[in-house]
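Omission of a single protein chain aside, the complex is shown with its protein chains in their original locations.
Chain naming follows the written order as A and B, and within any one chain the residues start at number 1.
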Amino acid sequence: MATKTPEQITEDLMRPMWGLSGRYVLAVAFLAGVVVAALCAFMWQVYAGLGVSGLRTPVFWGFYITDFVFWIGLSHAGTLISAILRLANATWRRPVTRCAEVITVFALSIGATFPIIHLGRPWLAFWLFPYPSERGLWPNIRSPLLWDFFAINTYLISSVTFLLLPMIPDFALIRDRANGWKQKVYGALSLGWTGTPRQWHRLETAMHIMAIAVIPVAVSVHSIVSWDFAMAPVPMWHSTIFAPYFVAGAIFSGIAALILAMALLRKFLHLEDYLLPIHFENLGKLLLVMSLLWFYFVFAERLTAWYGNETGEMPVFWTTQHGTYAGLFWLMVFCNFLIPVPILAIKKFRTILGTALASFTVVIGMWLERFLIIVPSLSHKYLTYSWGTYRPTWVEITITAGTFCAMALLYMIFSKVVPLISIWELKAGLHAAPHTPRVVVEPSEAGAD
Amino acid sequence: MAHQWGMVIDLDRCTGCEACVVACHAENNISTVGEDQARRSRAKHWIRVERYYEGEFPDVQVKFMPVLCQQCDAAPCEPVCPTFASYHTSEGLNGQIYNRCIGTRYCANACPYVVRYFNFFNPVWDKPLNLQLNPDVSVREVGVMEKCTFCVQRIKAGEIKAEAEKRELKDGEIQPACVQSCAPRAMVFGDLNDPESEVSRLANSGRATKLLAELGTRPKVTYLQRDAWHGHENA
Partner (left out) sequence: MATPYAIYGLFPTPETAERGFNALDRAGVSPSRIIVMASEPFDEYAFSKMDHATPMPYIAALGGIVGGVGGFFLARLTQEAYPIITGGMPLLAAWPTGIVTYELTMLGAVITTIVTLLVTTKLPNWKSKLYDHEVSHGKILIGVIEPSSAMRAEIENRLRGAGAVKVKITGGQS
């Protein structure tokens, strides 16, 4: 492992921000193209009506709500890593925190668009906001969708803060190295940061408070999202297990997304000296724990349903076990459990490639899980005459694909604007526990610039 | 005492003629959606007649069950609507205010009877049906939920008339379109708060059951049937 001076660290971590390679421009163009296609699909939907989607009686929620829950779930990456590891003083987290926090903010922003995308009259979405309207009418507090509104907004504001606050000192670093308009922009963003002890102390205290505050918020957000389902008398939705099940699933998919993002960043931004195998090992172990926990929740839920043998629930149960949705169900089990567990449990396989592969399958599996919670239940409600099926149309597929590309696009743009590894936090960690990472700091030579 | 509107449907009388379905479409400005959309399960039949077959040929029995909004007293569709588009009136109806609806479709998912319908497209009436729209009822635009209202426009009209004439409403005076059009007289509508009304009398009969009563929705539609059903196979 190379030994690096602090100056070299700063250079390394800032290097991805400078210049645009041909490969980068091509990738951005492709991703932007898909996002534009998704926007067009959405505008078509607003113009023509939701009939252009695959929704129907009785399956009134399909791909869009699947995507909604999926992206909100994915956003739990940053919370876990940044907040919990911060509070647990796990020093290995330092290069990883910003990647995680960025995933959170973007995934949450994307997820938060879906309650608008799926509306019949999306131009009236602002009615969920409690304001004194001319009709004298306020939103219905009893509705879980209102709880979604408050929870997601609180979480979004908290996550953005959690991301932006530690970026201030890094903005100052960039400001001092940039010229022209870049210097002005980063100068503005850094708020005139100079790095006095008072500023550092207050910043770290604020981060500590935020870390404590954001964990219960994250837990509440996905619990509330799960209650969009659990509060309705739909077979296999109306279950008390939903809140912890969803939170565990969210953390599970969040860690997987983080590992995947880190693996890609390491390769494309040449961060091999900073995102080390030990990081992937540790995150891989966490992913293993979450996979086992996920399996535990699914097992508990299904066993209870099977023993309950309720008339309403059993058709939903069987359609996923060996009916119409069985293929997707077993694929999900494969992706979330049968593939990841051997890879992550056996040390020989818990490499960067191994954990990235496991994470990729988990992301697919968790998307399937959201789908399989929503659609089979809605397809088989209590009155058999009204059972139905669901098949997405090009509109829903395009919009879903658009969100994945939007995530990648936002990440790629972000990597050019901000260093993806928090420079000051990494360096501060090296001082506090110099034995942990393999990058050793040597004092900059006297007189050298 | 305020009225509490309720309905009784006698399944032993229902012949499955679906006159109620047609009458409802005509009265409430419900458009047809076309063959393609109907195949995709987007028809908006505020009242539908479900068909169930029991037994094997030649001992087949068919049961017809008209299913419409049960106007539940503990309606699961009401608390979940974020904009109060679905709410409970003082006369026991589950009201749907189209102007408040932003189309989250949560109410439709929460309804165990699947009696709520969504306007997937703007409604279209093939000529000359466009000349037959009822001026007492609105036309719902795309993106809005709709469902049976117990012909609230007829209820209101009846109440206004009775008040103008300074008299009480007579039992059977107000009839929703489906009740009015039912040839075998399988459907009865009236005030459940009036112990003398036919609907109250029938609701207390020995043949009375409620659909999905075990879910705790407290529906106000009572079904009369002599024999319990033993199997469910839809048409």
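Structure notes:
In this text, a residue touches a chain if its C-beta (ideal position, glycine included) is under 8 Å from a C-beta of that chain, and two chains touch if they have at least 3 such contacts.
None of the values given here were measured: they were computed from a predicted structure.
Touching the chain that is not shown, out of A:151, A:335 or A:362: A:151 (per the contact rule at the top). Taking the complete complex into account, B:73 is the one of B:18, B:50 or B:73 that touches the chain left out.
When the omitted chain is restored, the residue from A:42, A:68 or A:193 that touches it is A:193. The chain not shown here is touched by just one of B:14, B:81 or B:101, and that residue is B:81.
Interface with the hidden chain, as seen from subunit B, comprises residues 73-79, 81, 84, 86-88, 218.
Although one chain is not shown, part of subunit A still touches it, namely residues 5-7, 10, 130, 136-142, 146-147, 150-151, 153-154, 157-158, 161, 165, 168-169, 172-173, 175-177, 187-188, 191-206, 209-210, 213-214, 216-217, 220, 224, 424, 427-428, 431-432, 443-447, 449.
Here is the rule we go by: only the chains that are shown with their structure count from here on.
Subunit A and subunit B have Cα centroids separated by 44 Å. Taken together, the subunit A residues at the contact with subunit B in this complex read 48-51, 55-58, 60-61, 115, 118-122, 124-125, 127-128, 137, 139-140, 142-146, 149, 228, 231-234, 378, 381-388.
Residue ranges of subunit B in contact with subunit A, taken from their complex: 37, 40-43, 48, 50-52, 67, 76, 79-84, 100-106, 108-110, 112-114, 117-122, 142-145, 211-212, 215-217, 232-235.
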